[in-house]
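Everything on this sheet refers to the single structure shown next.
The complex appears here without one of its protein chains, the remainder shown in place.
== subunit A ==
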Amino acid sequence: MMSEDFGEEDSFGARAMQERTHAELQEMVSSHNILAFIKGNRLMPQCGYSGTLVNILQSLSVPFETVDVLADERIRQGIKDFSNWPTIPQLYLGGEFIGGADIVIELFQSGELQEMIEVAAAS
């Protein structure tokens, strides 16, 4: 098929792009103790799930960073592949993926999140 060569070239280019995004995301999560990928920013989250996550982090009075996935389609798709997690928001503590909004809410309610956040904030 004539399109085969182009197909391979495309997938090679796409793979190189994916690897670059992966490296970039790895750098982002490793260089922040508490990092949340959300829709919108912390002052104006664009989705209830992202808003809930931001509210919980704010209530714990620790410094944290957010990344707006709506601002960059490459990051939006990239972070899903990176964590093998299909939805936004996503919380990372000390470079480790913790989960989405439901998990963060449950960990917060059980008191586990507060402990994990203290450890992450101190590292």
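We take it that a residue touches a chain if its C-beta (ideal position, glycine included) is under 8 Å from a C-beta of that chain, and two chains touch if they have at least 3 such contacts; residues count from 1.
As a convention for this text, contacts and distances are computed from a predicted model.
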Name under which UniProt lists the unshown chain, selected from "NADH-ubiquinone oxidoreductase chain 4", "Light-independent protochlorophyllide reductase subunit N", "BolA-like protein" or "CD180 antigen": "BolA-like protein"
Contacting the left-out chain in the complete assembly, out of A:Leu25, A:Leu57, A:Ala101 or A:Ala120: A:Ala101
In subunit A, positions touching the absent partner: 39-40, 45-49, 51-52, 70, 84-87, 97-103, 105-107
